[in-house]
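Structure provided below as structure tokens; questions to follow.
Left out: one protein chain. Kept in place: all the others.
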Amino acid sequence: MATEKKEYWRWHEYNWHDPDIDWRDAEIITAGVDVGSVSSQAVILVDGKIYACANMRTGHSSPESARKVANWALEGTGMRIEDIHYVVGTGYGRVKVPFANRAITEIACHARGAVEIYGNSVRTVLDMGGQDLKVIRCDERGKVLNFLMNEKCAAGTGRGMEVMADLLGVPIGEVGPRSLQVDEEPPPVSNTCVLFAKSEALGLLREGWPTEKVLAAFCRAMTDRVYALLEELGVQRDLAITGGIAKNVGIVKRLERKLGFEALKTEKDPQLAGAWGAALFAKVLYQKERAQKRQAC
Amino acid sequence: MDSENKYPTEGFKCWKKAKELRLQYYKNYMQAKEKGGIRWAGNAPSIDAVPYGLGDDVYHLTGEPYGATVAYNKEFARRCHEVVEAKGYARDLCAYMRNYWGSVLLNEFVFGGPFPKPDFMWVLHSCCSHAKWYQEASRIEGGIPYFVIDWSAGMYYKWDEKREDYVVDPNQEHRIQYLVDQMQEGIEWLEDITGREYDDEKLIQAAKNYFESTSLWAEICTLNQAIPAPMDEKTMYSFYVFAALHKAHREVVEFYKELRDEMRDRVARGIAAIPNEKARIMTDIQPPWGFLEIYRYMESYGVVSIGSFYTFTLMGHWEIAEDGTFRPRTTPMEKGIEIRTREDALRLLADWALGLPMAQIFYDHRFKSHIMKKIFTQWKCNGIIMHFNRGCEGLTLGVAENKQALVEAGIPVAYYEGNMGDEREFELATVKEQITAFIESLGLIK
Amino acid sequence: MFDKFREWYENRHEYAKDWKEKTGGKVVGYICTYIPEEILYAANVLPVRILGGHEPESIGLAEPYLFGMYCPFCRDCLAQGLQGKYAYLDGIVIGQSCIHIRQTFFSWRQRIPHEFDHYIPMPMNVVTPRASIPFLRKELEIFKSALERWLEKEITDDDLRRGIEIVNKNRRLMKKVYNLRREPNPKLTGLEAMYMVVSSQLTDKNEHSDAIEEMFNNGLATRDLGRESSIRLMTVGSENDDVEFTKMVEETLGATIVIEDHCTGSRYFWEEVKLDEKDPLTAIAERYVTRTPCPQRDWEPERIRFRRILDLIEEFGVQGVLLIQQKFCDPHELDIPALRDLLNEKGIKNYFLEFDVTVPVGQFRIRVEAFLETFASDELFAEDIV
Partner (left out) sequence: MIAVGIDMGAKNVKAVVVRDGEQIGRSIFETGFDRYVSARKAFEGALQDADVGEEDVGVVVATGAGKKVVTFAEKQFTVMACNAKGIVRLFPSVRTVIDVGAEEARAIRLDETGKVIEFAINEKCAAGAGAFVEAMARAMEVEVGEFAQLSLASTKAIPINAQCVIFAESEVVSLIHAETDRADIAKAVHDAMAARVGAMSQRIKVQKDIALVGGVARNIGFVQSLKTFLKEDLLVPPDPEFVTALGAALLGMEGEESD
């Protein structure tokens, strides 16, 4: 029954490094590796400055995914994992990053990373990832003050969006823009559960709804859930959105409409926030360790 | 299929009056302050006869009917749920309560305007939510004084082996006293917070109204034993609500008398609720208020719901006769008891309140199963459709066991899950499918 | 040191069966801590608390009798009974509690064989003791007579005084142990405290008290667990005997639970019966009406339980609070927003977790870990220092 299908859910995977930096001159090289349930990222900092990164899908084994993503980030740089002074693992598989010196939760790392990416006016971080939603309150340094995670029903997460993309044959990157191409907001779908959502979407298509309208109904339902979580914690400005769904304008725009203000914008990749934060923590931890060693000598 | 419509039908004559009364009730509450009156809030079972002793200009708002009204207004209900969940309240809590709190938090009254705050709250507690409902309401409304009377004093009935039926447990005195003591303290409290002098005469009159109206409701339900049934349950919902709104008010007594007389007349003339009555069912627990169309759906197959343990006994007071008949409870007035003092009134009120059949479900599900079987037989039913209502943990106490017992007794039973006040937990298509399957199994669809 | 309690906890059924064999006495299971154990001790009956088994696979057994939206704890308890794990019980009693667990009692009463059962309509109103105490006294009398009829022997006032003393002594001793948790370097972990308190609900209190005294003789008070630098947590909720979760918090993540407000913890035993010269039944009635109330009967505007929680936070040097709630548990759900508001207002960090028959340790770990990081993460921001 299974026919070869195009994989619409596949979001863009990439690696990058800054050719202008020569890491061999560096004093401190640190890395953050974020092994999420859906995606893995690695960020390499050279003296605190971003030098290389990679973003790819998480595979079956956490240790393997961690190694893979780190190596991919280092591709073409001549640097090896062993050259990195300190590595912090974060995300779902944080304790399974074999070459990490320490594991820190993605909650702490995302807050830290958000402040790095968006600037220190950030007070609320919304992390919309593959399988969960987190709302984090932080101070100007990115230190977590309070946070909430969605419990119970995982309806309306990144995974859900992927399933939708596949079902409707819309590449994941276009889900957001296309969902905004409606004249009038349709009512939200009642069931955001991935499994039921499928038949619900089909039902709507059968009723003659255009794809855009179905997407809009889904994005709206998901926005409502995100909004509820934000409300529960209480939103303090500025708001930064991290994680993969930050790239979904269908949700970001709707959320902004509902909140009545805009979230911070960035040129950088918000999906890197966790790994970036982890790499920054790695730097501090390495410096501390070094200072302690020196004292000991 | 005209041949199936064998019974004459006609609308209820007192329908219009009912609508007016209901509107007036909410209006009175909203406007009470303009005339220097008092308004209070409480749950439907609360003993409203007691605050009536504060004067004739005392109006109140009962939470459950209000919550149900919100549920009718799906958009409003949705906003209520949103704001309540944002405050961190769990989604599985009583749906009426969430609708009520939501309305307070939004500061919007479902009938328009800002939410009219009560001067105090007066509550009767038995399910886990009653007292807490108003405790939280008071907190979010900025500290409105409230008084709670504990109703959970134990079972009023006990099983009698010989008669194979329930009889009133003679061990009642200290339970009555418990309620009386609380009400006594409550009256002092009422005087305290309102600065008014309490009038025992008014209390006595209100108590009489309460006994009469709630026994009258039972009588009205009893008339539905006729074939064809003169009233369907969907209509019943519009009428039983008066007892839930203000059972101790004279107006309700008068209205119920009128309705009873009309029911008698309909029975005498053979007027039916639905023209094609082929099967009679009873339901159980609150319906999903936003989806009462399921009743019309059943009727399209000739299935009429004659009522339920819920519509009969939430507000109606009943007794079990020597011969086992479930019948309207004899009022103290009918028994020739004179009510002279505050103490007299309070004792009778306590005794009356403790004897409510619905209150017994909190102590033993077997009582309810037993009464459901009685209703099934006396009202000549063919089956039972139960609503496993996720919106009310109180009245669902024992439902799973009730269902087991009814099935054991060979009664055709179906159930569906839903929510009386949160449409997110109700799926119309699925429920219709279940109802259809049940009607099929009754042999009504070929 | 606390091994004995752990063994009792793990082998509760064997303990009760042995006790029966040894003493020839009767064992009564109880549901909810609003049960006057004093009267059962006076009658030489062993009361044991019915608890869940944390086995998701057997929960389905309760499905036909309990509505789907009742809490997992009440299903778990009933499922234990339906599996026959409590077949040795001679009777069951309940002190009127939340309606979920009431259903457990009702279905148990109907479906699981036993000789004796009794429902005590423990008053919900504890705000008006003037009305509740005489009412409860009468209900206790009815309970006592029911026991007397069943056991065919009289329970005298002296018996009652003896019963009260047995239970009081155990309370006093547990409180003494709890005082050791106040210290900067707590002398016991939360898990150990849990084993102790829960096992006191499962064993003969005489024996249990002896075991506590023995611990003191063996130097409990001078023990060093080396937990002085660990984060001090309080847990708050209904019942909690989740070993896995507690281990995760204390062993994997290194925090220490220094106090808790659970009915499987401090709330169970905190207050004693004040006998004085009073008639013993009145004294017992007073204790249950005035004890720290469960949420469903905590009706005062400034909840009584909250005041106590704040006191405990102060006394035990609590840094953060984990609010633990059984899924669908209405009584606690009804208190949580107010409690969170209060804690936030007082600047006390707190985090909310929803429990089921077993907890998803993985999902909970990240939450608790991140919560703990909010206490410890200053080192991560020490850039300027280095």
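Chains: A, B and C, in written order; residue numbering restarts at 1 for each.
The rule is short, and it goes like this: a residue touches a chain if its C-beta (ideal position, glycine included) is under 8 Å from a C-beta of that chain, and two chains touch if they have at least 3 such contacts.
In this text, all values refer to a predicted model and were calculated from it rather than measured experimentally.
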item: Visible contact partners (per top-of-document touch definition) of the missing chain; value: A, B, C
item: Contact with the hidden chain (one of A:160, A:250 or A:270); value: A:160
item: Residue of C:28, C:45 or C:59 touching the missing chain in the full complex; value: C:59
item: Positions on chain C where the hidden chain makes contact; value: 56-57, 59-61, 63-64, 68, 356, 358-360, 362-363
item: Touch residues of chain B, complete complex, unshown partner; value: 400, 403-404, 407, 412-415, 417, 425, 427, 429-430, 433-434, 436-437, 440-441, 445-446
item: Contact footprint on chain A, counting only the chain that is left out; value: 1-2, 37, 60-62, 92-93, 96, 131, 152-155, 157, 159-160, 193-196, 198-199, 202, 205-206
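Definition applied: only the chains that are shown with their structure count from here on.
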item: Middle chain, criterion being Cα centroid separation; value: C
item: Cα-centroid distance, chain A relative to chain C, in whole angstrom; value: 41
item: Centroid spacing, where centroids are CA-atom means, of chain A and chain B in whole angstrom; value: 51
item: Whole-Å gap separating chain B and chain C, where each centre is the average of the chain's CA atoms; value: 36
item: Chain C residues within the chain B interface of the complex; value: 63-70, 96, 98-100, 102-103, 106-107, 110, 119, 121, 123-125, 127-128, 130-132, 134-135, 138-139, 142, 295-297, 299, 301, 303, 328, 330-331, 333-338, 340, 352
item: Of chain B, residues touching chain C in the complex; value: 87-90, 92-94, 125, 127-129, 131-132, 135-136, 138-139, 143, 146, 148-150, 152-155, 171, 174-175, 177-178, 181-182, 185, 362-366, 388, 390, 393-394, 396-401, 404, 417
item: Complex contact set, residues of chain C against chain A; value: 349, 354, 366-367, 369-371, 373-374, 377-383, 386
